[in-house]
Every structure is written in C-alpha cells, then in structure tokens.
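Here's the structure, in structure tokens; my notes come after.
All protein chains but one are shown at their positions in the complex.
The chains carry the letters A, B and C, assigned in the order they are written, with residues numbered from 1 in each.
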Amino acid sequence: MVVRVGVVGAGIMGADHARTVARWVSGAEVALLADPDLQRATAAADAVGCAAVADPFALVAAPEVDAVVVASPDATHPALVRACVEAGKPVLCEKPLSPTLTESAALLADLGADARLVSLGFMRRFDPGYTDLRAIVAAGTIGAPVTVHSVGRGVSSGPGATSESSVTNSAVHDLDIVAWLLGSPVVEVSWHDPRRSSGVGFADPQLILLRTADGVLSTVDVFLNARYGYDVRCEVVGETGTASLREPARTEVDTALARQTAYGADWRPRFAEAYRLELQAWVDAISGGDPGPLASAHDGLVASAVADAVIASMHADGARVRVEVPVVGGAA
Amino acid sequence: MVVRVGVVGAGIMGADHARTVARWVSGAEVALLADPDLQRATAAADAVGCAAVADPFALVAAPEVDAVVVASPDATHPALVRACVEAGKPVLCEKPLSPTLTESAALLADLGADARLVSLGFMRRFDPGYTDLRAIVAAGTIGAPVTVHSVGRGVSSGPGATSESSVTNSAVHDLDIVAWLLGSPVVEVSWHDPRRSSGVGFADPQLILLRTADGVLSTVDVFLNARYGYDVRCEVVGETGTASLREPARTEVDTALARQTAYGADWRPRFAEAYRLELQAWVDAISGGDPGPLASAHDGLVASAVADAVIASMHADGARVRVEVPVVGGAA
Amino acid sequence: MVVRVGVVGAGIMGADHARTVARWVSGAEVALLADPDLQRATAAADAVGCAAVADPFALVAAPEVDAVVVASPDATHPALVRACVEAGKPVLCEKPLSPTLTESAALLADLGADARLVSLGFMRRFDPGYTDLRAIVAAGTIGAPVTVHSVGRGVSSGPGATSESSVTNSAVHDLDIVAWLLGSPVVEVSWHDPRRSSGVGFADPQLILLRTADGVLSTVDVFLNARYGYDVRCEVVGETGTASLREPARTEVDTALARQTAYGADWRPRFAEAYRLELQAWVDAISGGDPGPLASAHDGLVASAVADAVIASMHADGARVRVEVPVVGGAA
Partner (left out) sequence: MVVRVGVVGAGIMGADHARTVARWVSGAEVALLADPDLQRATAAADAVGCAAVADPFALVAAPEVDAVVVASPDATHPALVRACVEAGKPVLCEKPLSPTLTESAALLADLGADARLVSLGFMRRFDPGYTDLRAIVAAGTIGAPVTVHSVGRGVSSGPGATSESSVTNSAVHDLDIVAWLLGSPVVEVSWHDPRRSSGVGFADPQLILLRTADGVLSTVDVFLNARYGYDVRCEVVGETGTASLREPARTEVDTALARQTAYGADWRPRFAEAYRLELQAWVDAISGGDPGPLASAHDGLVASAVADAVIASMHADGARVRVEVPVVGGAA
C-alpha cells in the first residue's frame, strides 16, 4: 500500500516536506499540494510531480489524499487539523498545534479520542544524535540525570519575530526535547535575559530554566540572531558522567591558517535526516507500523503549556512559573 | 511505479540489503529472496514480508521480480549477473564482479552494451562524507590534489581471509574511491608490508601506494584485524589545503576519566546511510531517475584490474606494477 | 637576581607550588618550607632541596626568604598575609584571601596601600586557553559578548565540603574568570539547584547566574562530584560568533570500540601550565617585570563579595541578589 500524501503549504517547510516524501519516504507519494498562492503551489507541485490546488480544505477533502501534512502559517493549523480529523484522515501538523494554548486545548477537547489521528512535528525526536543521547541516558551510562544544557541558535530571525515567538516557535523544540530526553515533564520554568544583541528589536538571546518532575534543572539558551550559523547543542549531565551531541560536520577543511567545519545557514541541513525519519515513521504508522517517537497532539499541547509558562515568566520579571497543562478529555 | 526487487543471498549483506529496500527505499519493495539455505532465506524473507526460494536463478526468472540485488558468495556473481542481463533485468551486484580479473573481463565482453544493466556495489561513493569530500576537491577549495591518505580498518578478518583477499575484498573499496575522489584512474601501484600483526596468518596490515594518471601518489593503509573498531579515514591533500573525513560519531560520553566516542564493530553502521542512498539511486535509475555516482560494471572491472596489479606487486617483492585494464567492447 | 621563595603549607597545593618554583620558574628558588606537620614539611622540603620549619611565621620572618607563597588552610590566610606585609615581603596567597568577606574587607582596610604586596591565586587567568579566549573577545572576533557558559566539575568533593564551600572554594574561580574574560564586574547573582546527586550530602551540582555590569548574563555550572573527571569548560557567546575552550588532551587512543581522550582526576594536570605561568609572573613582578594578569588582593575581595551574594541567594530561595563590594581605602 502506498500512502497518498497531501501537503498544505508551499513555503520553505511545505516544499521541503513534499520533496522529502516524494524522494525519500518508502511507501508514500505526494498526491496533491495546496497553497493559496497558486503559483507557488504549482512550482512546488511540479518539483515532485503532483497536482496543485489553492484551497487547502479542498486538498483535505480530495479522495486521492489519504493523509495530510500541514505546513501552512501557524494560525491556520487548528481549522486544518479539525478538517483532517473530520475527514478521518491522519495529519502531521507542523508545530505549533495552534498559536495559543487556549485554542490548542479547545481543539483537543473537541477532537476527543480522534486526536489520535493527529501528530505534531517535533522532528528532533527523530534526529539520530538525539535518539542516541536518549538511549545513553536510558541505559544508565551516565547515571541519573541532574542537569541538561540545551542550546538552539540560528543565523537570523524571520520577519515579525518577537520575544514571545522566540519561545513558541523556536525554544518550543527545546521545551519538548528536554522533557523527552529525560522522560519527565517540565513542571516549572523561569525566563532570563542575557544582554540583548544590538540591532535586534526583541529579547535575543534568551535563557530559560526548566524544572522537570524528576527534579532535574535544565538550561535552554536560545539565540535566533547568533549570526555564526545554525547550531544546536545538547548535553545531559548525570551522576556519573555526561553525554553530548557532537558537531555533525562530516568533513573538515584546512586552509588559510585554519581548520574549518561548516555550519548550515538554517535548520534544514541539520535536521534533514530527522525530517525524513519523522515522515517515514508517520507513513509507517498510517500503514500499521511503528510510529517510533512521533509526537502526539497532546505532546504539542504540553509543549504549548510550557511555552505559555515561559512567556508568563518573561512578563513577570523572570519569576518562577508553574506549568499548567489543560486537562482535556480523551487526549492524554 | 514500484520497483519489485529480488535479493539473492540471505547472509549478512543480503539480509541487510533486503531490510534497507523494504524499510527505507522509496519506490521499491522486496518481492522475493533467494538462498540455497532455504531456512535462512525464509527467515530473511519473513523479516521483510516477502516469499523465499532456494534457487537464485528461479528468482532471476520470476515474473514478480523487476530487478535483482546480488549479495551471494563472490564466485556466484558472474553467472547471476549474466542471467539477470539475459532476462533483461537491472542488477546491482555486490563487489567484486567476479573473483578474477580474467573472468570479469570475459563477462563484460560477453555482455557488450547490455552491461549497462549492471551496477556494482561501491557504496562509499554514496556516503555523505565522501561525497562532501569529492565536492570540496572538485570546487578547488584545497587546490589541485597532491596526495590522498586512505585508511580502512576492521575489528577482525572473516574466515578464509588471505593477503590477496584483503586486497580484492577490502582494499578494493579504497582502490575505487581514491580514483573516484580524484577523478583520475590508478595507473601504477606498489605493495608494502608493515610488521605483521601477531597471531594473524597473513599480511595484515598492508600498505599500498597508488599512482593515478594525474600524478597524485596515494597511500592505502588496510588492516583487517585492527581490533579497536571499524574505522575508515580519508584525507585529500591539495596544493593550498587539505580536507578530511571526520569521525562520524554523533554523541560523546564522558565517564571514568575518559571522553569516549564509539566505533562500530563492523562496516554496517558506518555505511548504513551509504547503502540506503546507493539502493535508492539504483531504484531511481531503474525508474528513469538520476543514478548519481552509481558504479558501473566497468568501474568494477577497473577496480579488479587495480587489485590485480597490487597482488602482482605483493608477489614481486613490492615492485611497482602498471595497471592494465582489459579492453572490452561495449563496456566503457 | 634570584627571588628566594618561602612556601607556607606542605599539603597538595603547597608541595605542588614548591616543586613548580624549584623546577620550572626562572629567577626563583625555594628557600624554606613551613608546615605545622614538620614531617610533612620536611618531606616536601627534601623534594626541592630546601630547609623546613614548623612555624609559618618563622618562615615569614626568615632573612633568607624574599617572598612568600601561602598555601595553608583558608583560616590561616589573613594572619599570614598580614605578617608578610608587615615584613615588607610580597605574598602570593592561594584563594580565598580569608574565609569571610568581612574579614577580607577588614584585612584590606588595615593593609591600605601595602595591599599592593599581596597577590591572589586565581591561576586560571594564566591558563593559555583562557588567555586566548580573552584575547579573542577583546579583538572583537565574536562581537560584543551576550552570554558566557562556564562549567567547573571535579571527580569528588573533599572532606567537609558544603553547599557554601562549593561556592567559596570552587565556583569562586568561575566568579573571577567570567568577570575577567568580559572585563566587567559581576553586579547581580542568583543561585539555582539542579537535582542533587544522590549520596552527596549537600547541593551538588549548583547552577549560578551572573549578571555583569555590561548586561551580560552568564551561567556557572559547578559539580564537585561529577565522577567522570576534572573538567573545565567555557564558552563566550557574542553578537556575531562564539568562542570556546577546547578539550586540552594532547593525544587520543582508540581501543575496544572507542576513541578515548583522558581527563585528569584533579585540577593539577589541567592547570599545571597556569600555575607555572602564574608563579613565573609573580616572581617576574617582584623583580620589576610584568605581572601579567596576576590577581590583586582587591580582585580577591571582589570575588569574595560575589561568592557572598551567591550564598545569600542560596539562602533566599534563589532570589536575585546585588553584589556589594566593601569599599576599603587604598585597595582598588
């Protein structure tokens, strides 16, 4: 059986997902691509040899689409996810589930048990480095964890970025992955502001402290305008040792009095493998196979609740804030 | 269109290829698996959800098989490749094309233009590290190459390994990849023997010097019983810089007064990605897509000719030996 | 001119300093060694070919002693430093200047302008890695700093270690070095507690946040019982790049399926070069040469004030605490 995938959104992320599904995912093909900008939709569709439509809801309804990847603007996510679930179609929604925690909770409450059709795009869980790291922690190689240091940096922030969107759009990956690495939810957070990088109109970098239920206290260093490259680092410190991601460069070049390894300019080269493995697992799960560490809608709700608490701390002079995850019926 | 692949051989390599095609390759499925040891064939077939047969020629002839991966013992390669070509089916043959240069040349002469149906399993060409390295060289980043240092080491040699089989089975990868990195064929070789590792019944390690047509002189350090891990290294030195593969470990662990990164015990983890990409490119090419750097039957013939020259040097006290590639009709 | 050095204290640090002065420092010799445990004093003195006494004040007064290194227990520091200054002899005092901020401030007030005879043992300032890092920051290579991540870990804490002594004895190095790297004093701190390592009777690890006057917010991760090795890390993040200390291992060994680099079991191998350079600079300064980044008594007072604020935060549930450096007459 081949899963016929519809991709909503022909921006950077949507076009990338379409290419990945078409080129690299076993048991899947891209059947249709939707974007209100039909020219953009057509270009992306041509690249993978499928048809394009302007209306994403038409895509969701199309009989030749078995499952949907949602990579459209954040605000459109809830309605599209709802439509997919109503059509009985599995959907992989790029994070966030919705721009606000309230809306996410309402969506999940409405979906009830059908929320099981929804997966969230926390692709780091599929990155081979992170999965190795989690296995090392789980094997007890470094003893019980005591702290995690998570670093996420980019070259420059996109248009419209704010202190808050740094948390909900970027740091949210760290908020999810720290809890996932530890197998313990974040229960308390606080937000701190390093010296702001000059020429950036919002708090950047940011330093976030996370307390998980196991007592571990973690640091998250998020810096969207770090200039030097797209760089993700993670160290888990345990009672008897410490384990870290290594720099992923495969080659090094020595010229002009320096040894050099390259950084990517954005997240795509760093997480290309993770996106491929995530989409493969999603397709496998649709075909009855193993979903692996695929994030659920509820994982998305939890990450949103943590992000909400971080923003609350940001607005309360760095006070410690408890994480409150809304209780929704069938979603746990 | 889905390419229905038959896999001949249910040993380590065959079972691995079957799993890779079934699990990770887009546009392909495993249709049939053959091994004279039917129990082994059945086990490997069950793992990927296909049928098994004992007779590999039956597999080649089976109507539900569009294309064949040959991963059976070396001596069986020529007859199987011949059968695939006669059946008009694309075949990806694990190296070597045949155990002897004479037989390889004869096979290619017989196949004529149909040799284009045959690909050889030089998977290193698909390893992202090697492809980066080749791109760096091609971009002129390090200037014109002057020397290459290639290292291939394993934990322990398989049963029946000899000084000669070290060259034809293991070093042959280096013989292919050095020429491929440089874009220049090996024209002269010499063989040298470091101190033999105690307890090993043949020359191990071995040091091989390769002269390519561009004048570059390269070293190949092959050590099958290096004990410490499966380790492949490569440095290309140019007139203005040098470029190297980096250690591929994704994580590091610090415990017990040491920082550690892990080696695999054999070649599979190191080249899992390369095998996947090679099989994907082969399937793509069958479907009319881009074969990428997929090695041809003639590439296999060339590597065999180089290996032959190395063994001639081994038997002539390390004398320099010219590489003679047999001229066969339609195979270039 | 050869500076005749007297060393007070024949414990690990004192014996080490004596050996370093005798063996490696140009323009100096060890003239006398003092320790109340005369047997220990004699053993250490024999190792460097000098005489030993039990009474440290006799050493300070001895005419054959030009200058004094104080490496005795913390509580003895103020009286010894006072005696040295009264005798008009330069003194290099291991940190801390005294166990309490109050006592340090009183000492400095008493010494007045003569405090210029006193240097403090913040040897990290002489470590070639840290001096490189400071030069990189000063050169603007990474732009204006925004955050620093400082990590100090050891194998196991000494007898009598407490949550407070972790700050005053260990983290104090980080408190000094972060300000020194940035060229900006610490003005505000907060203390946070990761999950406590099991079997350790005090808060370990600890996480400290430092705000320097330039607005930079830094993290200090101190873990005395990290088990895996003595490990010091430091990263300075700037607006356009980031710079880090590298692992100092000079060799790597690959055996048993792992590549390994070694950690020292304590701080001595890591900072042997720093101690040598610090003692050399101290001796040079006595002879009228360049003191380099040698820490003054006032630097010691400042670090104590920062440590005091950290402990105040520790006792106030992690509240942010301003650093108050006592104003003492002639010491700035």
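We take it that contacts are C-beta pairs under 8 Å (C-beta built on N, C-alpha and C of every residue); 3 or more make two chains touch, one makes a residue touch a chain.
In this text the structure is predicted, and so the values were computed from the model without any measurement.
> Check each of B:Ala51, B:Ala79, B:Leu207 or B:Ala272 against the chain that is not shown and name the one that touches it.
Looking across B:Ala51, B:Ala79, B:Leu207 or B:Ala272, the contact with the absent chain belongs to B:Leu207.
> Taking the full complex into account, find the residue in B:Ala144, B:Ala265 or B:Ala316 that is in contact with the omitted chain.
For the chain that is not drawn, the touching residue is B:Ala144.
> Of C:Gln280, C:Ser296 or C:Ser313, which one is in contact with the hidden chain?
C:Gln280
> Pick out the residues on chain A that sit against the missing chain.
155, 227-229, 231, 247, 249, 254-265
> May I ask you to list the residues on chain C that touch the chain which is not drawn?
Residues touching the hidden chain, for chain C, are 2, 22-28, 128-129, 132-133, 136, 141-142, 240-246, 248-256, 261, 280.
> Of the residues in chain B, which ones touch the absent chain?
142-147, 149, 192-198, 205, 207, 209, 214-217, 219, 221, 223, 225-228, 237, 239-242, 318, 320
Following the convention adopted for this analysis, only the chains that are shown with their structure count from here on.
> Taking every chain's C-alpha mean, which one sits closest to the mean of all protein C-alpha atoms?
A
> Measuring from the mean C-alpha position of chain A to the mean C-alpha position of chain B, what distance in angstrom results?
From the centre of chain A to the centre of chain B is 37 Å.
> Can you list every residue of chain C that touches 2 or more other chains, as numbers and ranges?
Residues 227-228.
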